[in-house]
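Just one protein chain is left out here, and the rest sit where they should.
Chain nomenclature is as follows: A and B, assigned in order of appearance, with residue numbering initiated at 1 for each chain independently.
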Amino acid sequence: MKLEFAAAFACLTVVSVFMWKSQPNQSVQGKTPLVWTSDDNPLRKEQIDLFNRQHQSLNLQLDPNNQGLEKVIVQSLAGVGPDLIDCRDANQLAAYVKAGIAWDVTEELKSRGIDVRAQTWACMHPTAIYDNRVYGVPTNCAANAIWLNRKVFEELKVPIPKTPWTWQEFIALSQKLTKRDSSGRLERIGFLFDWWNAYHFVATFGGREFTPDGTRSDLDSPQAIASIQLMHDLVYKYKVTPSPVEESGMASAGGWGSGTINTFGSNRAAMALGGRWWLANMRSFKGLQLSVVASPFDLVPACSTAGRSTLINARSPRRKEALEFLVYLASKEYGALINDQADGISAFKAQSAGPAFENNPRHPEETYNSTWRQVTETAVGQEGSPYINGQVAKRIFDKQLDLVRVDAKSAEQAMKDAAREVNEEIKKKLAEDPILFQRWTSATGHAP
Amino acid sequence: MNKQKRNLLIAMAFLLPNLVGFLIFTAGPVIFSLFASLTNWNLQEPKSTSYIGGHNFVELIQDKQFWTYLLNTLYFMLGIPVSIAGSLWIAILLNRKLKFMSAYRTIMYLPSFTSGVALMILWKSLYNPDFGAINGALHSLYGFFGLHWDTPQWLLSTKNLAGLEVESVELSRSQFGIGARDAIMYMGIWAGIGGSNMLLYMAALTNLPEELVEAASLDGAGRWRVFRSIIWPQLAPTTFFIVIMSTIGGFQGGFEQARVMTGGGPAGTTTTLSYYIYSKAFEEFRMGYASAVSWILFAIIFAITLANWKFGQRGLNE
Partner (left out) sequence: MNREPKWIRLGVIAILIGLCLTMLAPFTWMVLTSFKPLQEVESVNPIPKSWQPNNYQEVFNKVHFARFYANSVFVAAWVTFLTILTSSMAAFAFCRLQWNGRDLVFKLYLATMMIPGVVTMIPNYAIIVKFGLLDTFSGLIIPASFSAFGTFLLRQFMLTIPSALDEAATIDGATAWQVFWNIAMPMSRSGLVTLAVFTFMGNYGSFYWPLLIVKSEHMRTLPVGLMYFDTMYGRTTNLMMAASVMSLLPPIIVFVLLQKQLIKGIQLGGVKG
């Protein structure tokens, strides 16, 4: 018996050594490793290679497996976090700052000649600037517009719309572009959108997630309610957009990007709400004829919902080196690369202008770059609130949105409930934190 | 050294490796989490951790989500009696001389033994409303009988057979149907029906004194009568054990299903208490509050187990 155990132990030890030795080697000889947490968009490789070529003493690596706010924060607090963190919206930024892992780089960037507020598009500011301090540099910019599939338009003999246009005109057009077969299945989809883009609708109606000073939820305003109502009606009343069930049948495999992009790219839809970053995927679809028009709107012309900024982990021992990456993001080379790859458009105003941008000789059919620029100029970003944990706010909003999406609740009721829950959470937070409480009362002039 | 002390030392030498680990990873954490539940510990804002007494528990009672998810947990446990009855039934079927006994037993036990992420991913595909095999089969079945019913939406629907509302603890007609909650419950029944419970019943049945059964049927008692008056009471201790273990397991379950198949949705309908605790602790980082919920869960399990025990003991002694 003892012998068996001893033998087992010996075997295990040998195997352990083998397993330990066969771990992939993370650091390259002599270079300082930098870990960047972002998604595994195939375009990243070129973006990273360019940086590594310019900085021979550094070795930047992508870590796509640990995105997700919760993982990054906990790992960073435990000391095993990444050096560079991608931040996708104001709520995330707030969470990172509150957790103490977003490094305030206002001064450092200024000394390198980078002024985020002045040099980048306004719609990206909420992802990099919190409470008037700069924590990162916008990595790209992804304002939304409407993609048009000219083939489908020609097939259904519908003219390309003219902008600016209202949501009402839009509905009429999309109904003309929707066709169903005899069993009710969608043959041609009039309009495709992702529900996580909800804020685009809210914004173009003139609504907001929070009041401008961030002290209250503004989701129960008539504009916000009307925008969500429209999203619901596009599916259930006008039936120009697939329902969740129809959608789940379309989530097909392969390729980077949501099912929506693949569906649009396979000529099944006439119009779709998306950003210029769709091109990265759609360029591989042969024979697509695309046009872009600005989104319909009632009050605010456009909104950016998919852009990112990159922040530096305040707890990383390689912060100074990581700063070089932020400087790289502001460089001309990187801006040109982004524009060429169509990973959105460059966040820096100076780089998304001029004839080089308008006409890319490698993609002459992309005649709409100027439209993208115009849209980005007028786009707003999604703002957060310092009085609530961003993830909690997002969770509340997403849950109510989910209910509207499956037609289990009316838009009005859902948004009212969301606003109420968010305000309750704000109250809870104020009760815990006296400093915030002070700020809130002086901002609003009364007690919560 | 006196004998008692010496015995203690020897025992400790054997016990220590296990005990140390046990204290560090089980007993210690339990005590620690009891303290944690009395604080507002939030992993994202570690500096502001402070003692807040029973505040978490008060918030818990007023937390609508807590009650909703408790209800979800209970709903999933509705499948347990079905599963136990099914196990008993199969055990009875197998309680005879059969040629391929081992094969039958293996096949029945397979879903239970291989239960895990792989199976859940499989069922998620099976439940796909448009392309899943289940709706495909149902479709053919309906067609065969000439029925023009809609096949259920399964994991995408908030409907359920009890008509439970989505966000509150009440019933409503519009939510009646077959949806995510039922989908998961059925999967649980499939996985559990041929499982350990079946094996336990099989063992108990083989221990049944055959003479009793033979005597009864000789006396002219029908099969059902034999079952109710003789077999069932003999199985009482086994049933007792199974019910208690299943209840404990049922209250604690639902995490993997929620995480792998539905993400807790749609709209929170498949979130059980264990998933809620995970979400509060590792998505919102409210460790203090999550600990409080864990302890309430434990208190519920403890109370129910105690009640089961007392009730069962009485039944056993009759």
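Just so it is clear, a residue touches a chain if its C-beta (ideal position, glycine included) is under 8 Å from a C-beta of that chain, and two chains touch if they have at least 3 such contacts.
Being a predicted model, the structure only gives us computed values, none of them experimental.
Q: Considering the complete complex, identify which of B:V58, B:L74 or B:L93 is in touch with the unshown chain.
A: Hidden-chain contact among the options goes to B:L93.
Q: Tell me which of B:N40, B:T238 or B:T270 is the one touching the absent chain.
A: For the chain that is not drawn, the touching residue is B:T238.
Q: Tell me which residue among B:S33, B:Q65 or B:Q234 touches the hidden chain in the full complex.
A: B:S33
Q: For chain B, which residues touch the unseen chain?
A: Counting only chain B, the missing chain is touched by 4, 7-8, 10-12, 14-15, 17-22, 24-30, 32-33, 36, 90, 93-98, 102, 104-111, 113-119, 121-126, 130-131, 133, 136, 190, 194, 196, 199-200, 203-204, 237-238, 241-242, 248, 251-252, 255-256, 259-260, 274, 277-278, 281-282, 287, 290-291, 294-295, 297-298, 301-302, 305.
Q: Could you list which residues of chain A touch the chain missing from the display?
A: Counting over the whole complex, chain A touches the hidden chain at residues 1-2, 5, 8-9, 12, 15-16, 19-20, 23-24, 63, 65-66, 71, 74-75, 77-80, 249, 251-259, 262.
We take it that only the chains that are shown with their structure count from here on.
Q: Based only on mean CA positions, could you tell me how far chain A sits from chain B in angstrom?
A: For chain A versus chain B, the centre distance works out to 38 Å.
Q: In their complex, what parts of chain B are in touch with chain A?
A: Spelled out, the residues of chain B in touch with chain A are 40, 43-46, 48, 128-131, 153, 156-158, 166-167, 175, 265-268, 282-285.
Q: Could you please specify the touching residues of chain A with respect to chain B in the complex?
A: Residue list for chain A touching chain B: 70, 73-74, 77, 95, 98-100, 244-246, 248-249, 389, 391-392, 395, 399, 402-403, 406, 408-409, 417, 432-433.
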